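What you see is the complex with one protein chain gone and the rest in place.
Letters A, B and C mark the chains in the order given here, with residues in each chain numbered from 1 onward.
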Amino acid sequence: MGVRIGQMETGRLNAITDVEGVGVGHTTLIHGDPPLKIGEGPIRTGVTAIVPHQGNVYLDKVVAAVDLSNAHGKATGFPQIECMGVIETPIMLTDTLNTWLVADAVLDYFRERYDTTPRSLNPVVGETNGDFLNDSFGRHVRKKHVFEAVDKARSADGRGPVEEGNVGGGTPMTGYGFKGGIGTSSRVCGNFTVGALVQLNCGRREDLRIDGAPVGREVKMPPQEGREPGNSIMMIVATDLALTSRQLWKVAKRAVLGLARTGSYQGVSSGDFVIAFSTGKVSPDNPIEKDYTGNIALGGGERFLDGVFRATADSTEEAIINALFKAETMVGSHGTRYALPLDQVEEIMKKYKRL
Amino acid sequence: MGVRIGQMETGRLNAITDVEGVGVGHTTLIHGDPPLKIGEGPIRTGVTAIVPHQGNVYLDKVVAAVDLSNAHGKATGFPQIECMGVIETPIMLTDTLNTWLVADAVLDYFRERYDTTPRSLNPVVGETNGDFLNDSFGRHVRKKHVFEAVDKARSADGRGPVEEGNVGGGTPMTGYGFKGGIGTSSRVCGNFTVGALVQLNCGRREDLRIDGAPVGREVKMPPQEGREPGNSIMMIVATDLALTSRQLWKVAKRAVLGLARTGSYQGVSSGDFVIAFSTGKVSPDNPIEKDYTGNIALGGGERFLDGVFRATADSTEEAIINALFKAETMVGSHGTRYALPLDQVEEIMKKYKRL
Amino acid sequence: MGVRIGQMETGRLNAITDVEGVGVGHTTLIHGDPPLKIGEGPIRTGVTAIVPHQGNVYLDKVVAAVDLSNAHGKATGFPQIECMGVIETPIMLTDTLNTWLVADAVLDYFRERYDTTPRSLNPVVGETNGDFLNDSFGRHVRKKHVFEAVDKARSADGRGPVEEGNVGGGTPMTGYGFKGGIGTSSRVCGNFTVGALVQLNCGRREDLRIDGAPVGREVKMPPQEGREPGNSIMMIVATDLALTSRQLWKVAKRAVLGLARTGSYQGVSSGDFVIAFSTGKVSPDNPIEKDYTGNIALGGGERFLDGVFRATADSTEEAIINALFKAETMVGSHGTRYALPLDQVEEIMKKYKRL
Partner (left out) sequence: MGVRIGQMETGRLNAITDVEGVGVGHTTLIHGDPPLKIGEGPIRTGVTAIVPHQGNVYLDKVVAAVDLSNAHGKATGFPQIECMGVIETPIMLTDTLNTWLVADAVLDYFRERYDTTPRSLNPVVGETNGDFLNDSFGRHVRKKHVFEAVDKARSADGRGPVEEGNVGGGTPMTGYGFKGGIGTSSRVCGNFTVGALVQLNCGRREDLRIDGAPVGREVKMPPQEGREPGNSIMMIVATDLALTSRQLWKVAKRAVLGLARTGSYQGVSSGDFVIAFSTGKVSPDNPIEKDYTGNIALGGGERFLDGVFRATADSTEEAIINALFKAETMVGSHGTRYALPLDQVEEIMKKYKRL
């Protein structure tokens, strides 16, 4: 549509896969129709895998950090990341109640695909709650779906353009009262790249802002059905700039700034988690043009982080918008979740001079 | 001007003093002209006192929490608030290098004004760096100025309308490249009130957003002088709703959402601190209209917090804008800091349909 | 043996079940012999359930807090406890690689046993690594074992004396180079009770202290086999004193003091987690005799916590010792783990005048 968030340039794919080595794979499961019958369907779920590089992450761990912004969620693996400052598995995204079966399957993946039998392993699984459309309690994501997602993430396709919207872990999700799901974006900044990927399931319709325009309040839509729309968001930030876990912890916190700009108040029931990791492909020496730094005169040694912060907030903000732009109307267990009406959005954006 | 942030109503004064019992007092020191002579001037500084109630706070402590959002700052008293969940002194705001003398003077205040000689005391002093305009190293705020500010905060005037802009601790500060300083705002929400007060000294000009409109990029201004504009922001949130320190910790985090909406990326050198406190005048039983809650169906017992979160983000966002609207152009030690040109802002807001 | 840790009295059972309503159930699985064949055995594992009360914890949550002392571990559910200040499921303890299957089974338990189908659930599962004796990768704990443990915890037997040593989640564990496992203890303190239960799998032999005596350095034992002994400890603290989550957070940190007194240095690979919860049966008004408080003159309102802290550290210290005293020599996948030789310990304790 031409919406442009911030002043930095996007990467070639405008996706987290612009960070070299990062791969994304989705397994999407859509079967059956309402009414809900627990254990049978309707099935509107899936799993998304993000690999930080193409090797065995357990053997070649990557530096990472987390922000538990509003930790009303079940994501696994976060305490150990805080303690050790690394991730050692692909990052998996799925529907809440699949979380533990997905974590368990990641263990098998290492044995069956890498021929590594870890004595211990810290699977990182993020989740949001898709039960408005999905038979969540049925937990329809199986080991084979997990394997399929990681296999795809490790393929050449996995390092290319990233499917967005109703795919993978994002399949049944809701964003700002509209159909949500997976979104991604990236920014190139001097000699490094920052990419974000979100699984969007949070926000209230009236709060939605796109590049500052009050889209949520202006869109005309059928009255919302009784059941509360989604909650929670998982935000993944990747960079090829070599950073310490303390620096990445601060990067992770900037993803929440991007979320705020799209309108969220981070409701009490929202599980808003961020993981930031570095592939460490490029060094932080002279990484950034002066134009992107806000604070040249102050603070000394870490001022290159300002560019990373900006790239993180902007790419997260845009990833959220991209999830809404790409998701399509879906019927599921408790009703219909409508896609953001792009024709209306275009009008609104023009009215508010954002296009 | 008519800018309206969010959908909730403001309090009578649109100030933190709408929270009953809260008082604000400023001591403003403006003397001398450039050039800078350390210890002599120019003096562009002051101190602001916020009292949570009209009694002796050391004896009647109030529940509180903090968020160390980007803790590149010297604020005192925060670790003990985290540990004990209370504040026991007025909250003081000043220029960075005055921090410790102000804290020390608060101790004297208790002895001299309350006839209380604490064995130990945890003065809470927030700061931002005003040295673009002020002889900061000269530390011109003295004990008498501290006393004057607290005395005012405890007077009837202190509980009325709050002066904003170039006053108190905010006197020399910068916001988004324009003249910044003190700003305040409030929201009324069902049976309770939330008020915010900020000492604004952060942000880069191009990033400024007012109610989503890209004001910073549109304003035409003389080229900025060599020295880096300000950094850091102190955000104080008060409510009369009885909350625990864990709940206030989450409230504090929502102030940062309001900051994000005005455009900040929280630069690496920015000291962005939040204190939230409760005077506990009203109970959280049935505190809030359904309209203000985003998440009725989920989450259970704490969903009333959603209204508090929204009121916090909105009043913080507006307090920042109010600081910019009220601050006036000032000449000081390293040059001139221009006020936000309100006539241009009005045009821009109209262009972007925000007025 | 007569070892007495600290100066407070133990409860009637000297167990976490002295806190009224708390129940404990173990499922212990011991089958097969070496050599290790992944997926077949030897099986030396199990699961322990701790219920904070006899009702449906999802519907009647209890106030809780955690300390992530050295979070090199996979425990689930901790971030949400930090955010919301409650637990809503039984606390489960098991071998590391069972973690996620156990968490998933807890979900089924609510549907099948309580007829509650949660939209979302935050299972709390703690783990330590038992693979020196157990076929850990085989993940031999199944849903039925989880159900059995929770069922027992909810029975009258579950509220009685607690089996210790090679039982439940503690079955294959190691403590200070000796056979470890489950241990428990309690303290009665004025009008309230504190109980601790640990799953002990950490420590180096030479470091073991019992009531200050250097038992680990004095015990004569066969030379240790090649494989590194265990790591990690899960510590659960319960009290019937009504506390806030902030207060329980501080209680949780005192469990680590008890651990320190038994000799641990909290190795970098150790997953040392604490959960503290309150059943809120008694109020903190006048809860404690003057004798137990260290700090009468200072600090004001929370000084009753001093007694809780002391009870927590002492009962955790003793729970660790009890695990060692009750565990028996076990042969498993990678060798033999010998029980602490109690006859030698008695001699050593006499030598050091601790008996």
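The definition used in the following text is that contacts are C-beta pairs under 8 Å (C-beta built on N, C-alpha and C of every residue); 3 or more make two chains touch, one makes a residue touch a chain.
Note that the coordinates shown come from a computational prediction; the quantities given were computed from them, not determined experimentally.
Touch with the chain omitted from the figure is made, among B:3, B:107, B:242 or B:282, by B:107.
Across C:110, C:147, C:192 or C:309, the single residue that touches the chain missing here is C:309.
From the options B:17, B:70, B:184 or B:244, the residue with contact to the unseen chain in the full assembly is B:70. Considering the whole complex, the residue from A:144, A:246 or A:350 that touches the absent chain is A:246. For the chain missing from the display, the contacting residue among C:17, C:70, C:134 or C:333 is C:70, taking the whole complex into account. If you put the missing chain back, the residues of chain C touching it would be 7, 69-70, 72, 129, 203-204, 206-207, 209, 211-214, 227-228, 231, 250, 253-254, 256-258, 260-261, 264-270, 294-299, 302-303, 305-306, 309-310, 313, 351-353.
As for the chain not pictured, it touches chain B at residues 38, 68, 70-80, 82-84, 96-97, 99-101, 103-104, 107, 111, 117, 119-123, 129, 131, 136-137, 139, 271, 273.
Residues of chain A in contact with the chain left out of this view: 83-85, 119-120, 244-246, 250, 298, 302.
Convention: only the chains that are shown with their structure count from here on.
Centroid distances built from C-alpha atoms place B farthest away from chain C. Measuring from the averaged C-alpha position of chain A to that of chain B gives a distance of 33 Å. Taking the mean of the C-alpha atoms as each chain's centre, chain B and chain C sit 45 Å apart.
Annotation: 36 Å between the Cα-based centres of chain A and chain C.
Contacts with at least two other chains are made by residues 70, 72 of chain A.
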